[in-house]
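All protein chains but one are shown in place.
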Amino acid sequence: MKAVMEIKKLTVDFGGLRAVDHLDLEVKEREILALIGPNGAGKTTLFNCITGIYAPSEGSMSISPPGKKPGTINGLKPNIVTRKGITRTFQNIRLFPNMTVLENVMIGRHCRTRARIAGAVFRGRATVREEQATVEYSYHILEKTGIAQYVNEFAGNLPYGAQRLLEIARALATEPFILLLDEPAAGMNPQETGVLDDLISKIREEEKIAILLIEHDMRLVMSISDRIAVMDYGKKIAEGTPEEIRNNPVVIKAYLGEEFVA
Amino acid sequence: MEYFVQLFMGGLTRGSIYALIALGYTMVYGIIELINFAHGEIYMIGAFTALIIASVLTLHGFNEIAIFVLASLAAVIYSSAYGFTIEKIAYKPLRHAPRLSPLISAIGMSIFLQNYVLLAQTSDFLPFPGLIPEFGFMKKYEHISSSAELMIFLTTAVVMVILTCVIKFTKIGKAMRATAQDRKMAMLVGVDINRIISITFIIGSALAAVGGVLIASHIGQINFYIGFIVGIKAFTAAVLGGIGSIPGAVLGGFILGWTESFATGYVSSDYEDVFAFALLVLILIFRPAGLLGKSGSQKV
Partner (left out) sequence: MQKKSEIKKSLLVSLWFMFLTFPIMVIRVNPVEKLVEWRWRNMVIVGVGSFVLSFVWRYMLRQKEAGLKRIYAGGRYKIPSIQRVSEDRRLFIPLLAVLSVFVVIFPFIFSAYQVNIMTTALMYVVLGLGLNIVVGLAGLLDLGYVAFYAVGAYTYGLLNHHFGLGFWAVLPAGAFMGALFGILLGFPVLRLRGDYLAIVTLGFGEIIRLVLENWNDLSFGPSGIANIDRPSFFGMQLSLQSATVYIYFLMITLALFTVFVVNRLQNSRIGRAWIALREDEIACQAMGIDKTKTKLSAFALGATWAGMMGVFFAAKTTFINPASFTFLESAIILSIVVLGGMGSIAGVIIGAFVLILLPEYLRAFSDYRMLMFGAILVIMMVFRPQGIISNVRRTYKFEGINVPGEKNK
């Protein structure tokens, strides 16, 4: 399968600290690639770098979205990266708490719609139609993610699990070809994790997009990932199918320490 | 050359005052990340208290030194009391509110205090008695500096040294530094945050009062509005040096003092306040972390 994103020799420095160290990573079309590793391994930093929140010190990130021209995303602003089709969720939920669930998702549609100030004031036919389409599209996504019953609630009032799902819904509304999920199962109970598991597989099937996933819940990771990449101290120390990773001595060492390696 | 030295000394005097007031901004900001907009008013209230007490004592025939000491003491006590009370009323209930709420509350407090003094006292300028005694040995240098200027600079220097010692070597100073670094962590290791915040306000207000008494007796008149402009200028000094940094506030105060002194002396005195504001705008745009501040990146 063809790669939709290629990261080469990516390095991120914070002062003297090297958070990501010459990392190579390839995301293939329609795959679920899990990124695992101990806390502080540089996984979220990698996400921040891909989405343009941090600038890399070295290395390149190039994308080849299906049906569009390939290009680089080095040094682009976060909103441009999103517009190019890479979107994310946040580890510590960052919804818009005083907006309704529907409005949260509608914000995701912002970069795919175009009404301007004049359109907003005069409210011409095109603007009205676009607004209507935005509402319908957003509601459709809420149905797909299974939180449509909360449509008119304020996002801040949602139960925790639903907030995590709303983050995914909002990200999907930007029509990405790569979705970055930062610990989507954190703080969820087993039942909610099960729902999430189904949802992620469903998104891959229906939306035909690639998913890059940071997660600590190994059962979830092992069950849905096509491939797993393992990071430790900013470096990629292993990559392979779940089966390969499970038996990789380097990975076991990173997680459990020297003495557990058989 | 004489003119230059004169301007230099003038700048040093202004700078000392700005530094004294800037410390209040910087200490409060370091601990609760709030621009204490009402700080300028604390300084104004300090000056008013000194004026009132000094006038009453004069009528009762106290001698000059006693008046100076008692009036300054009253100013320090009252300013501290106001600082303490303001924090309890306008900021403490807002500890967990969104960032802009306490700032708006602070602006409200500032307007309230200005008008409180305006209504309770007067809107006119009041002549402020020259509390600072004249030193005989300064007669020789009259053409470049005055006793008052010397006194202001010396007082500021002494206060700075005391403050630095308090913060470096006492238990309270240590708790203040800990709170500034990480409020939650300080709380977990047993620092009484509310007490530390109150103390910070009290110290900051006391310094502002010292500044208020000194500058008022140097300039010779006060009204209810003096706190606003000086407050913003002192804030500029704090930002210039790097807000949250104590040596930064002092450095910023002197730089601002000299900038103003030389700019008004050599360029134009009409735009005296514009120089300070322009400096403020430029620093915030080009170096928001200030000269001695660290630029922290936002955590995502």
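Just so it is clear, A and B label the chains in written order, and each chain counts residues from 1 on its own.
The definition used in the following text is that contacts are C-beta pairs under 8 Å (C-beta built on N, C-alpha and C of every residue); 3 or more make two chains touch, one makes a residue touch a chain.
Every value quoted in this text rests on a predicted model; they were computed, and no experiment measured them.
> Using the touch definition from the top, which of B:V117, B:L131 or B:M151 touches the missing chain?
With B:V117, B:L131 or B:M151 as choices, the missing chain is touched by B:V117.
> Touching the hidden chain in the complete assembly: which of B:L7, B:I21, B:A74 or B:A175 does that?
B:A74
> Write down which of A:L10, A:L25 or A:L102 is the residue touching the left-out chain.
Residue touching the absent chain, from the options given: A:L102.
> Which residue from B:I42, B:I246 or B:L280 sits in contact with the chain not drawn here?
B:L280
> Write down which of A:A3, A:A115, A:V195 or A:I237 is the residue touching the left-out chain.
A:A115
> Over the whole complex, note the residues of chain A touching the chain we left out.
Against the missing chain, chain A presents residues 51, 53, 77-79, 82-83, 87-88, 90, 94-100, 102-103, 106-108, 110-113, 115-117, 119-121, 123, 127, 130-131, 134-135, 139, 148-149, 151-152, 154, 157, 170-171, 174.
> Using the document's contact rule, name the residues of chain B that touch the chain not shown here.
33-35, 45, 48-49, 51-53, 55-56, 58-59, 74, 78, 81-82, 85, 89-90, 93-94, 97-105, 107-122, 126-127, 129, 228, 232, 235, 239, 270-271, 273-274, 277-278, 280-281, 284-285, 288, 298, 300
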